[in-house]
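Below you'll find the structure I mean.
All protein chains but one are shown at their positions in the complex.
Read from first to last, the chains carry the letters A and B; within each, the first residue is number 1.
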Amino acid sequence: MAISGTLEAFSLPEVFQIIESGHKSGMLTFKSSSKDLSIDLNGTFELWFEKGNFISIINSLDYQFLINEIIKRGWIDARNLFKTTQLCPTNQALGTYIKQQQLLNESQIDSLFKMQTDMAIKLFNVDRGWFRFEDLEQININTKEQKTFPWSEMTGQKKKATELSLEAMRIFSNWSRFTNEMPAHNCGLQRLINHCNLHFNSLEEYLCNTADGSISLHKIAQKMEVSIERVQRTALSMILAGLLEEVPEVSLNVNMPANNTFNQPSNFTEAKNISVKTKKKSKVSNSLINNLANFLKSNF
Amino acid sequence: MEIFKIAVTGNVGAGKTTFIRTISETKVVDTERRATDETSLLKENTTVAFDFGRITLNPEQVLYMYGTPGQSRFDFMWEIVINQVEAYVLLVAAHRPEDFRGARRILTFINQRVQIPMIIGLTHTDCEGAWQKEDIILALGFSANKECPPVVQVNPENPGSVAQSLVVLLEELMSVSVV
Partner (left out) sequence: MAQASMLTEVVQKFVTATPDIQGAALVTPDGLSLTSVLPGSMDEERTSAMSAAMLSLGERIGQELSRGIVDRIVIEGEKGYSVMVSCGDDAVLLVLAAKEAKQGLLFLEIKRILKDLAPMVS
C-alpha cells in the first residue's frame, strides 16, 4: 500500500522525511488544488526518488522536460539528441550518458538538475493538494508492468530528500499555512537524530547544536540576533524534516537523563547501548508479570 | 500488596479511554468532559485528568492502568502520570497521518523524562486511509539508525486484542529488565 493523503493533513517536508529515512525508491505523485493563482503549477507532478534521494521530476503537461530543455538551450540539436537517446542504455540516466559521450559538460548537467530541484522546491509552497507515494517494487508487484526509473528524464544527479526539503523551506513564504504548528517562543528543542550529513545554514547549525531542550527559542533569537519569527520558522522546518522536536519549557528545569549522546560524535550502536542501559530497571516482580501474562492469555 | 502501574498515552481519539475501559475489571474512573476544541469534530467527550482502570490478579497483586489526556495543553498530566508508571503503551491512530507528529512529540516528551519499557499500539488499522506500519514507524522518527520499540496492531474495542498488546508490553518489560 502507498503513503497518500492531502497536504492539509500531511505536509511535503514530512513526506520527504519519510522517503529519506525509509531510504525509499519510487514515485511521489503530486497534484495541486490550490486556489492561489500566484502558484502556477498545473498538471500532475511525478517526483522520483532513489534510496531516499531526489533524482527527477516530471510534469504531466510537459513530458520530455529534460530533452526539450537541452534543445531549447541550443546545447545539442534535436536530431543528434534523438539519436543519442536511442543509443542510451535502458538503465542509465540520460544525463550520465550524454556526459559520457562528452556532448555536455558537468556544469551543464548541474544546471539541468538545478532546474529540476527548483521545480520541486516550488511545490512546497502549495497549501492544498494531494499526494501519493508508491514504492517502485510495490508498483511492479501490484501492476505487473515492469515500471522503472524515468531514465530519459534523469540527469544522473541526486539530492537527499531532507536536504531538498530544507532548501525549500529556507525560501518558503506561505507560513500562514503553519500557524497552528509553529513552536512557541518559550519552548525548547530536542534533537531527534544523532548525526546527519546535511548542509546547514548558520542558524540551522546553531539550533541543531544547542538542541538539548535547555534553551528557549526566544533566547536563541536574542543570542543569534535574529527575529523570533525566523527562529520559529527555521525550527519548524527542522521539526518537519524529522531533525528536531519541540519540547515544552517545563522540561528546562527537569533533571535530564544522562544520555546527551549527541554531544559526542557518537556512532549509532553506541547510542543504542546507552539507551538500553539507562532504561529504568523494573521494580515489578517476575511473579506479578507472570501472573498477569497468564491472566491476559487465559481470560481474553 | 504489589501494584504494577502502566500508562496508556497518545493523541486525542487514538483510543486510550476505550483501551482501558475494555480491559478494566471495574467501571473506569474517567474524567471526561465535553470537548469544545477541535476534538469535538472527532468525538463528544475528552479526558481532562486521567482515566483509571484496574485488573486484580489476586489479593496481593494488581495492575493499575492510567490513560492520559491527548492534547498537548495537558502535558503536565503526561508528566505526572509517566513518573508513576513502570511501562507504557503509546497508541497511534493509523488512519490519521496528521497526528503522527503529535505522537512523536509525546514520545520525545516522555523520553526526556524517563527511560521505561514501552510499545507502540497502532489503532484504527481497520479504518479507511490507514497507513502501513512501516511508514508510521518512519513518521514517528524511527529508522534503520534509530531502534524502534515493539509495534503491535490493536483494536481498543476488542478485549482479546487489548490483552494481546499488554502481553507484548510485558515481554518488552522482561527483555529490558534482563539486560
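By definition in this document, a residue touches a chain if its C-beta (ideal position, glycine included) is under 8 Å from a C-beta of that chain, and two chains touch if they have at least 3 such contacts.
If you're wondering where the values come from, they're calculated on a predicted model, not measured in any experiment.
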{"item": "Residue among B:14, B:57 or B:77 touching the omitted chain", "value": "B:77"}
{"item": "Option touching the unshown chain, where B:15, B:53, B:69 or B:117 are the choices", "value": "B:69"}
{"item": "Sole contact to the chain not displayed, among B:29, B:42, B:148 or B:174", "value": "B:29"}
{"item": "Hidden partner chain, residues of subunit B it touches", "value": "29, 31, 33-37, 39, 46, 48-49, 69, 71, 73-74, 76-77"}
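In the analysis below, only the chains that are shown with their structure count from here on.
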{"item": "Subunit A contact footprint on subunit B (complex, rising order)", "value": "2, 4, 23, 55, 57-58, 61, 63, 72, 75-76, 79, 86-87, 96-98, 100-101, 104-105, 108-109, 112-117, 129, 131-132, 134-135, 138-139, 141, 143-147, 159-160, 162-164, 166-167, 170, 173-174, 176-177, 179"}
{"item": "Subunit A - residues contacting subunit B, complex", "value": "1, 3-5, 8-10, 14, 17-18, 21-23, 190, 192-194, 213, 239-240, 242, 245-248, 250-251, 254, 256-257, 259, 268, 272, 275-289, 291-293, 295-297, 299-300"}
